[in-house]
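Reviewing the structure listed below.
One chain of protein is taken out of this complex; the other chains stay put.
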Amino acid sequence: MFDLEKRKHFLKKRVSPFKVDARTDVSDLLKRMGGTAFQARNLSKAVDVWEEMLKTRTTIFFGLAGAMVPAGMREVVVFLIKNRFIDCLVSTGANLFHDIHEILGWYHWQGSPYVNDEDLRDAGLDRIYDVYGVEEEFNASDRYIYEFVDKLEKRPYTTREFLYLMGKDLARRGKKEGILTSAYRAGVHIYCPAIADSSIGIALGLRDGDNFIFDVIGDVKETAELTASARASGVIFIGGGIPKNFIQQTEVTANMMCKVSPGHKYALQITSDSPHWGGLSGCTFEEAQSWGKIARDSKRVTVNCDATIALPLIVTALAQRMKGVKRKLPRMDLTDSHRVRKTIWD
Amino acid sequence: MFDLEKRKHFLKKRVSPFKVDARTDVSDLLKRMGGTAFQARNLSKAVDVWEEMLKTRTTIFFGLAGAMVPAGMREVVVFLIKNRFIDCLVSTGANLFHDIHEILGWYHWQGSPYVNDEDLRDAGLDRIYDVYGVEEEFNASDRYIYEFVDKLEKRPYTTREFLYLMGKDLARRGKKEGILTSAYRAGVHIYCPAIADSSIGIALGLRDGDNFIFDVIGDVKETAELTASARASGVIFIGGGIPKNFIQQTEVTANMMCKVSPGHKYALQITSDSPHWGGLSGCTFEEAQSWGKIARDSKRVTVNCDATIALPLIVTALAQRMKGVKRKLPRMDLTDSHRVRKTIWD
Amino acid sequence: MFDLEKRKHFLKKRVSPFKVDARTDVSDLLKRMGGTAFQARNLSKAVDVWEEMLKTRTTIFFGLAGAMVPAGMREVVVFLIKNRFIDCLVSTGANLFHDIHEILGWYHWQGSPYVNDEDLRDAGLDRIYDVYGVEEEFNASDRYIYEFVDKLEKRPYTTREFLYLMGKDLARRGKKEGILTSAYRAGVHIYCPAIADSSIGIALGLRDGDNFIFDVIGDVKETAELTASARASGVIFIGGGIPKNFIQQTEVTANMMCKVSPGHKYALQITSDSPHWGGLSGCTFEEAQSWGKIARDSKRVTVNCDATIALPLIVTALAQRMKGVKRKLPRMDLTDSHRVRKTIWD
Partner (left out) sequence: MFDLEKRKHFLKKRVSPFKVDARTDVSDLLKRMGGTAFQARNLSKAVDVWEEMLKTRTTIFFGLAGAMVPAGMREVVVFLIKNRFIDCLVSTGANLFHDIHEILGWYHWQGSPYVNDEDLRDAGLDRIYDVYGVEEEFNASDRYIYEFVDKLEKRPYTTREFLYLMGKDLARRGKKEGILTSAYRAGVHIYCPAIADSSIGIALGLRDGDNFIFDVIGDVKETAELTASARASGVIFIGGGIPKNFIQQTEVTANMMCKVSPGHKYALQITSDSPHWGGLSGCTFEEAQSWGKIARDSKRVTVNCDATIALPLIVTALAQRMKGVKRKLPRMDLTDSHRVRKTIWD
C-alpha cells in the first residue's frame, strides 16, 4: 500500500530523546538537543554551522538588531570580537549608542514591563521593555558624541571609519571594554547603515553649522568588496532589520560588479519574526537563495528564539569547542575597495 | 526637573552583562542570565521559581501541551516524574499517545518541514513539523489501546484511573520507560481532560459495542480536591490549551466548593503565544489573578520561548541545584475526593 | 543566462495594486485584496473557498477556539448557524459557556489589558484580555448548568445530545438568541470534546452524588460517521486547539473504519499561531495532508490574522455573495452512526 522505497529515503535518523544529566556542560547539552526537534534542534545546528565557519577560512558577517546591549549582551559581542568569532559587524545605531553609554561608565537597570510609564517619565527614566536608562546619563553620552566630532576633519566618513576612530578615542578614555573599543583593537569592521536613525544621529543633529557628513554609499562599496574578495562568506543575523538586509545585499552588489559571487556559504539567523508577514526580517534563507544572496549549497539554519537566550548559549558552546583552536583569519584589507572594476551594464 | 524620589524607587538593580565563560555549567549559566533582560531573564527566574516550589511543601501541577514527546521531550518528563519534580500531570492526549508509542518500542524520526507532503503520504509517513512517524506503527499503537480496554471492567473510569492502569500494564510489557510507566511507579497523577481528542480516542472509537466511558467530571472533582487540600499549589505550563485551562480552573472549582482557596502560589509558563490575541493559551498570570486562579502574592514568570529549548535547560539546571536535596512530598491521597462538602449556593 | 521556459511557468498573474474606492462594499473589497499578497490575498481566498463549499454539496465542520464569544462574535456564529453556512460546530467549552451566559441575558464588558488585576479581583471582575465579566453573574450561569442536569435521565450523553437538549431548554427560557439555541433550531450539531475543561465542567463538578457522565467516545464515532458518509467535507478552523484536532481526526478515524475517506476537500483556517513551534494549532494544511486528514486535491488557505477581524469580514462578504442562493443541505442523520462496520484490523 505505501511506497517503501520512498519511505527509506525519508527515514534517516531517529529522534533521540533528550536525557537530563546534571553533569552536562553547555556544549554537550546543545549537542544533545541536536537529537530532538523543533527549535532545540535548530539551536543545536546553529552551533555546528558557526563552528564550521570558524574552522574553514570564512569571512563572517554579523548583523546585530534589537536592543541587545541594553539587554545585557554587550560582553557577549565583545567576546565574539576579541576572539575573532566574527569579522565584520553590521549594527543598528541604537546598539552602538548603548555600547558607548556603557563604555563611558553608565549603566542600564533592570525594570518591569508592567509599570506606569507616566511615572517613569516623571522620574526621567527611559524604558526598553524591562530595562530602564537614566535620561540625563543618556544625554551625557549624547554629548560625548556631539563633541567627539570636533576632533574629526571636515570631510565625509564612512560609518566604518567614523566608528573605528570613535573606538580608538573610547579605548583611551572609556571606563569599560565595549563593542567599539574591542573592534578597534581586534581589527573587526563595524558598519552602521542607518547611523542617523539613533542617538548618534540625534547628537550630530544638534550641532550647529555644516552638517557632519557620512559616506553611506562608501559603506555599500566596502562591504560588497569584502564579500567579493572573500574565499567564502558566512552570515549571522541576530534579529532582522537593516543589518540583515545590508549584509544580504552585499552579495547582490558584488554580483552586479561582475564578479563571480555565488552567495554566502553559511547562514545562521536567530529571530522572533515569522515568514508569513512577508517582511525581510522574518524571511527564510530559502527565499534569499532566489535572489542569489545565499549560495545553493549553503549550510543554513534559522532559530526561532529570543536572542538573549540563544546567543549566550551558542557562544558559550562555541567557546568550549574552540578552546585551543587557532582560527585562520580572513584578509580584511580595504585598500582598493573603492575601485569598482565594471558593472553589469558595462 | 525629574522626580528623584520616584526614580530611587525604580532603580534597584543594574543590568549585569552576560559574561561568556567556557567553564560554566548550565545552572550557573542560567543564574547569570538573571542579570540580563527580556526572555533570558525570565528563563533564569523560571529556575528560581521552580526551585522554590521544590523546597517548600508545594503541590506541583504540570500542564503539557504541544507535540513535546515526538519532539524528543519524553525523557525530560520522565526525569521530572521519577525525581518528583512534579506531582500531577495534565496532558493533551497526543503527548500520551506518542509516549505509549515510544514505550512500545517504536520511534519518531527526524525530518524536514520543507518537504512535499504528498510524497510523505505516498510513503505512509505522518509529519509533525520536522518529525516523521510511520503510519502502520502508529496503527500498532492504536491497536494496543484498542485491546487494552478488554482488560477493564464495564464501568466509567476517570482518565487518571484509566491512565494509571495503562501505565501499570505498560510497565510490564513496554520496552522503554515512559511518562505513563514512570508516573505509575512514582505515584504521580496523570489527567487527560480531552482524551477523546487524540489517537486514544480514535482507538476507542473503533471498538464496536457499547462505548468505553470516561468519567471526565470525576477528573474535575479530583483535581479541585487536590488543589483545595494542598498546603500550597504551584503550576507549570508547557504551552497552553486544555492543560493550562484545566489546571487553572481547579482553583475556581475549589473556591466554589466554599473552601478557602487563595489561588496557586507559584506559576511558571513557557509559551510561544502572545496575550494580544485574547486567548487563554497566551494570557498572562496577571489576567489569571483577576479570576482568583493565581494568588495575589504568587511568584510567577512567563518565558516566551520554544519549550524544546527552555525545558531541557531549566530541568538540567534544577537537577544540578537539587542534587542531594530531599524534597518533602505533598499528600496526593484521593480517598474522599468525591465528596463535595457544599457549594457557594448552599 | 536564465531559464526562460521555467520562468514562464512561474509568471501567471501580476500583483494588482489595491485601489481605494469609497463606494466599495465588503465583498468587493475582499475580492480586490485577492490581487495583492501576503495575508490580504489569503483573506480574499478564504471567502472564495468557503463560498465554493456552500455551492457544492459539502458537509462543513466549523472549529471554534479562542474567547470568541466574550469578544463579541456570538452573533456572527449565530448567523452562520441560522443561514446554515456551517453544518457541524466543534467548540471549546468556554465559548459555549459564554454563549449560555449571554443567552441568559448577562453581558460582557469592554475593558483594558492595561489594568491592575488585583483591583479587578477586589471588584469581582474576571478579565479576558480587554473584556470583563462579573463574577456573580458567571456564578448564576454556572447555577443554570448545575440545575439543568436535574432534568436529564441518569445515563451517558454525548456532548452533542447534551448540548442539543440544553439548546432546547434555553430556547424556551433564554433571553437572547445564541449559538446553542440557534443550533437547536437549525439542526446544526455541536460537539465539545473537552467539555469538562470549562465552566460547564466546573458546574457539574460541584454536584454531589454520582457524577454526570459524558460519552466522549460517542462523539468520536458520530463525527467520524458524519465525515465518512459526506459526499465531500470541508473544515473551517477559528484558532487551533481541540476543535482543530478533533475535526481533523474525524478523517483518520473514518479511514481506520475501512471506508474510503480521501481527506477533507476544503480547508480554511484563521490563526495567530505559526508552524515553527511544531504544535497542532499552528500547523499547515500541507502537514495534515501527510496524515491523510486533508485531501491531496483539496482547496485550502491559511489566514494569519486575529479572528475578530477576519471572521466578521469573511462572513459579511459571504452574506453578500449568497444573497438569494439556496444552499443544498447535506444529510446530517446519525441513525446508524454507532455501528462501526469493521476496522483496519478486521
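The letters A, B and C name the chains in turn, as written, and every chain counts its residues from 1.
As a working rule, contacts are C-beta pairs under 8 Å (C-beta built on N, C-alpha and C of every residue); 3 or more make two chains touch, one makes a residue touch a chain.
Remember, predicted model here, so these are calculated numbers, not experimental data.
Enquirer: Of the residues listed, A:Arg32, A:His189 or A:Lys221, which one is in contact with the missing chain?
Expert: From the options A:Arg32, A:His189 or A:Lys221, the contact with the absent chain belongs to A:Lys221.
Enquirer: Out of A:Glu5, A:Asp150 or A:Asp208, which is the one that touches the chain we can't see?
Expert: Touches the omitted chain: A:Asp208.
Enquirer: For a quick check of understanding: of A:Pro193, A:Gly234, A:Pro312 or A:Pro330, which residue touches the chain that isn't displayed?
Expert: Once the missing chain is taken into account, the touching residue is A:Pro193.
Enquirer: Residue by residue, what part of chain A touches the chain that was omitted?
Expert: Considering the whole complex, chain A reaches the absent chain at 65-67, 71, 94, 113, 117-118, 120-121, 125-131, 139, 142-143, 146, 156, 193-199, 201-202, 204-208, 211-221, 224, 239, 241-242, 245-246, 249, 252-253, 256-257, 272-281, 283, 286-287, 289-292, 296, 306, 308, 338-340, 343-345.
Enquirer: Just the residue numbers, please: which parts of chain B touch the chain that's not shown?
Expert: 37-39, 274, 276-278, 302, 304
Enquirer: For review purposes, identify every residue of chain C that touches the missing chain, sorted by number.
Expert: Contacting residues on chain C, toward the hidden partner: 1-4, 6-7, 9-22, 24-26, 29, 32-33, 35-41, 43, 70-76, 79, 102, 107-111, 114-115, 119-120, 122-125, 128-132, 134-136, 286, 304-306, 308-310, 312-313, 315-316, 319-320, 323.
As a working rule, only the chains that are shown with their structure count from here on.
Enquirer: Please state whether the interface between chain B and chain C is built from the same residues or different ones, using more than half shared residue numbers as the mark of same.
Expert: same
Enquirer: As a quick test, compute the distance in whole Å between the mean CA positions of chain A and chain B.
Expert: 36
Enquirer: Quick one: report the Å distance separating chain A from chain C, using the average Cα coordinate of each chain.
Expert: Computed value for the inter-centroid distance: 43 Å.
Enquirer: Between chain B and chain C, what's the gap in Å when you average each chain's C-alpha atoms?
Expert: Distance between chain centres: 26 Å.
Enquirer: In chain B, which residues are in touch with two or more of the other chains?
Expert: 71, 120, 125, 128-131, 286, 306, 308
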